[in-house]
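Structure first, then comments.
As you look at this complex, bear in mind that one protein chain is not there, while each of the others sits in place.
What follows is chain A.
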Amino acid sequence: MLGLLLARQAGIDDPVRLRRTTSTWRVLSLELNKDRDVERIHGTGINTLDIEPVEGRYMLSGGSDGVIVLHDLENFSGKPTYTCKALGYVGRSHPDVHKFSVETVQWYPHDTGMFTSSSFDKTLKIWDTNVLQPADVFHFEGTVYSHHMSPVATNHCLIAVGTKRPQVQLCDLKSGSCSHTLQGHRQEVLAVSWSTRHEYVLATASADSKVNLWDVRKASGCLSTLDQHNGEKSKASSEAASTAHNGRVNGLCYMNDGLHLLTIGTDDRMRLWNSFTGENTLVNYGKVCNESRKGLKFTVSCGCNQEFAFVPYGSTIAVYTVFTGEQVAVLRGHYSTVNCCVFQPNFQELYSGSKDCNILAWIPALREPVNDYVSEKSLPQQHLNPAYEDAWSSSDEG
């Protein structure tokens, strides 16, 4: 640490290096922190979380009773103990609340004044954040599993919507209507995700165990279908359909550079794909327990030396290194199935929502003050807490 700082000061190192090393270290030391709490608003399980990319300060959470809550993550109080307050929420009494479970919430990528939410009540709503009123509502014929807006798009503002229907719908915010549908899946579309590098590239995952990559400008069909065997087996077999997983594919996540794509399926596997060639990189993550019938929201870290994937694993969250497939850590804290997790890149914090109604904040643990006196001053005197003291009674001696 000191060496890195010194090198940074002397200008020997690339400035990125210190940042990367520190953030890697911080990600690896993520733990449940007693000082950080998220206000408990939801009465039912949390299905989805999203942190806005502009400031990284506000977080949305959608519950399975249709409630959407807006949290403020930033701690300006100057004290270590902080509860992320709910700035506002769309409660059950709100006239425009989703009737059924909210499956996905997403901020508008360029501004915090707007966010979108989709629900099992077959609607997608565009909300005005400041008044918490819906600005527009899209209706669909099937329940909506997932929707996504491109984080990098500058020329379009399309929302890709995966519903119970096999067609992927594209809703245009400019015109307020569904501009087109993408046909290619046979069963419901459980996850959609825009590429983080190309604004027109979309990946969709479906229950027919296929993952398709699309260029939305091309009307005829998908760019490619990911094949878990990289074409070796499917050539031999009579059926030409190439599958990404052996079960339903219910999770999709682009790496931040957009070069790779992670998918997860109910065959308890996670796969890493090269998003240009559509090639299976054959990284072995081992068994990734996944029993979700709906879409699963997992996330990857950002700005580390080697990137990490945070994947809900039953009632825990497993942390994998993306490119080696090694399971680095298991975060225990939830008492029921974890549905979603989201990474806050600025402070390397992780937030996870679970069926047990909790949103847990995973904060990097601070180093021991003995080893590192750089951070000593900022350390709270936590050992003063009487709860940490041993209480052996004198009678135990005899």
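Observations on the model:
Definition applied: a residue touches a chain if its C-beta (ideal position, glycine included) is under 8 Å from a C-beta of that chain, and two chains touch if they have at least 3 such contacts; residues count from 1.
Methods note: contacts and distances are computed from a predicted model.
Only one of "Protein farnesyltransferase subunit beta", "E2 ubiquitin-conjugating enzyme", "EKC/KEOPS complex subunit CGI121" or "UV-stimulated scaffold protein A" fits the UniProt record of the hidden chain, and that name is "UV-stimulated scaffold protein A".
Remark: the omitted chain is touched by one listed residue; of A:32, A:87 or A:289 this is A:32. Of A:159, A:272 or A:357, it is A:357 that touches the chain left out of the display.
One chain is missing from the display, and on chain A it is touched by residues 32-34, 40, 43, 315, 332-336, 356-358, 360, 385, 387-393, 395-398.
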